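One chain of protein is taken out of this complex; the other chains stay put.
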Amino acid sequence: MNPRIRNIAALVVFGSFAILPLLAQVLGDSFLIVVATRILAFAIAALALDLILGYGGMVSFGHAAYLGLGAYSVAMLSRAGITDLGLHLLGGIAMATPFALITGAISLRTRGVYFIMITLAFAQMAYFFFVSLSAYGGDDGVTLAARSTLLGQPLLENDTTLFYATLALLIAAYLLALRITGSRFGRVLTGTRENPLRMQAIGFSPFPYQLTAYVISGCIASVAGVMLANQTEFVSPALMNWHRSGELIVMVVLGGIGNLIGAVGGAVIALLLEEWLSRMSEHWPLFFGLFLVIVVLASRDGISGLIRRIGGGK
Amino acid sequence: MTNLFLLQLLNGLQFGVLLFLIAAGLTLVFGIMDFVNLAHGVIYMVGAYLVVTFAAMTGSYGLGLLLTLPATLAVGLVLEFLVFRHLYDRSHLDQVLATFGLVMIISEAVEIIWGAAPLTVPIPQILSGSVPLLGPLRYPVFRLAIIAAGLLTALGLWFVISRTRIGMQLRAGASNRAMLSALGIDVRRLFTMIFAFGAMLAGFAGAMVAPILAVDPGMGESVLILAFVVIVIGGIGSIKGAFAGALIVGIVDTVGRIFGPIALKAVMDPAAAAQAGRVLAPMLVYILMAVILALRPAGLFGQRT
Partner (left out) sequence: MTRKILTLLAASTILAGPAAAQDDDTLTIGVLLTLSGPAAVLGEMARDGFQLAADEIGEIGGMKTEIIIADDEQKPDIAANKARELVERDGADIVIGPIFSNIAGAIVKPVTDAGAILISPNAGPSNLAGAECNKAFFSVSYQNDQNHEVMGAYAKEQGYDNVFLIAPNYQAGKDSLAGFKHSYDGGVAGEVFTQLGQLDFSAELAQIAAMQPDAVFAFMPGGMGVNLVKQYRQAGLESIPFLSAFTVDESTLPAQQDAAVGFFSGTNWAPDLDTPENTAFVTAFEEKFGKVPASYAAHGYDAARLIDAAVRAAGGIGDKDALIAALEGAQFASVRGDFAFGANHFPVQDFYLAEVVKRDDGQFATSIVKPIFQDYADNYVAECQMN
């Protein structure tokens, strides 16, 4: 995607989110903020996935595991009496890093569909581990007594503050991802996706680059988990179900891979559509499915591609 | 104990054959056409629902099964014409997205047509009951029928692919599509055929398991992942691999969840062993897959690309 268009798109998307609470005020519908916070959290996760899927060619079918690790970090630390959001985020990253390092190192021995399936395998192991974890309610999950605190204050109990905190994290994640993909590291990563042999020939071993990207992606996804736990005030293994991993892939591919803002847009569209259709009809999956099929048949690059085509661009 | 172990081995084999029946169509489409078809599970489900309906209409499971085969073949042809045909030259991710959409559409349609409550079809009289095995242990006749159906499917596929002219074209198509088409073979028609045949295999599997499993809107999803595990362990595109993968998964899952805790008790105290066994049992299949892929990144019979 043309960087100028991408910047404009990013500005518009983040800008619309920034004025959303205002819109909610005007419409007198504070619930809009609740929906939007959830969308933002998933957008963070989709962004994380696009970083390795779009740029590194690594299709992870297990990213929901990191959502879960982030969420359980909130549950575990809160129970231990640590309530600070910053520490919860660190906790999530501290759990996601070793998990990503170990599973990534093994998974990267494979490629293509095998990579998809081995990441799924590891996520399923994590899922079943938390299902068996009776101390945290096992499959039933745990209700959080309260949301994370900010500067020792229960600021996030206010939905609007939580919304802006999540938006800030999404923008931070976006800028970080932009920075990474624009750097030499990012170019090597893209190179290994395009042609690993050539990269090796010019002296880059793909493995450390891919693994690093995988770990960073896992950590960003864990941030989404922390925010999601705060938004629902409830944590359960259902968050790590393979369905979720699939939905994340759908969001990224729907939005168009490899341009970061597409993933954010994909999350927005997928969740809004789900929200909207499920209000219209009990049989909403039928229409959602139709939408997905039509998008794929009509466009080669998800919604981004569709927009480019309609707009007459490349 | 030895008797029980042998019986569990048989159970594992039987479960493996059942998995092969489900995975066979998937590996065919995936391996030869390089097409990721997430909708395989829902076609299997449609097969099960159709046999329930046809059996109720005709009053016979056997007739129902016979009607289900052409019906799922037709479903495959329609889906191929409407959707899959346009996705052969697209990336795996686009295929995933579109077939994910199909899964949602078909699952919901099934729920609208047949309702959400689980359905069933009775086992035909001649295949019901059980035969004595060892002492008090018995074995259901219908399970023997499933084993027979799975083995025949495996044999049939092997024969078609390695011994017939069509099989030769299939293998050629898998390795070089453009070349095959240059040789004057209608690749498009070949692919339509494979796809419809794959759908029929899925429908056949669904119809075969309908008498022993719940026919409900979630049944396709629960086997999809397992079927993928099977073909990935075996190596994509290899019928031999899918067969081996299915048997390994079936045996490890069955024998492991029964004898795993017993083995664990030998090395740790009983309470901890029971606990560990409970945590590990559902992970077993995934641990197996991770280990196999870590050692052989393209599965047991796959070729490293």
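Every chain is named by a letter (A and B) in the order it is written, and numbering of its residues begins at 1.
The rule is short, and it goes like this: contacts are C-beta pairs under 8 Å (C-beta built on N, C-alpha and C of every residue); 3 or more make two chains touch, one makes a residue touch a chain.
Computed from a prediction, not measured in an experiment: that's the story for all the values here.
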{"item": "Full-complex contact with the absent chain, from B:Gln14, B:Thr27, B:Thr68 or B:Gln169", "value": "B:Gln14"}
{"item": "Which of A:Ser60, A:Ser73, A:Thr110 or A:Ser132 contacts the chain that the document leaves out", "value": "A:Ser132"}
{"item": "On chain A, residues whose C-beta touches the chain left out of the figure", "value": "5, 8-9, 12-13, 16, 20, 23-24, 27-32, 34-35, 38, 131-132, 134, 137-143, 228, 231-234, 236, 238-239, 265, 268-269, 272-273, 275-276, 278-279, 282, 285, 303, 307, 310-311"}
{"item": "On chain B, residues whose C-beta touches the chain left out of the figure", "value": "3-4, 7-8, 11-12, 14-15, 18, 108, 111, 115-120, 122-123, 128-130, 136-140, 142-143, 211-219, 221-223, 254-255, 257-258, 274, 278, 281-282"}
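Keep in mind that, in the parts below, only the chains that are shown with their structure count from here on.
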{"item": "Touching residues on chain A, where the partner in the complex is chain B", "value": "53, 59, 106, 109-114, 117-118, 120-122, 124-125, 128-129, 131-132, 242, 246, 249-250, 253-254, 257, 283, 285-286, 288-293, 295-297, 300, 302"}
{"item": "Complex contact set, residues of chain B against chain A", "value": "30, 36, 83, 86-87, 90, 92-94, 96-98, 100-109, 111-112, 225, 228-229, 232, 236, 278-279, 282-283, 286-287, 289-290, 293-294, 297-299, 302, 305"}
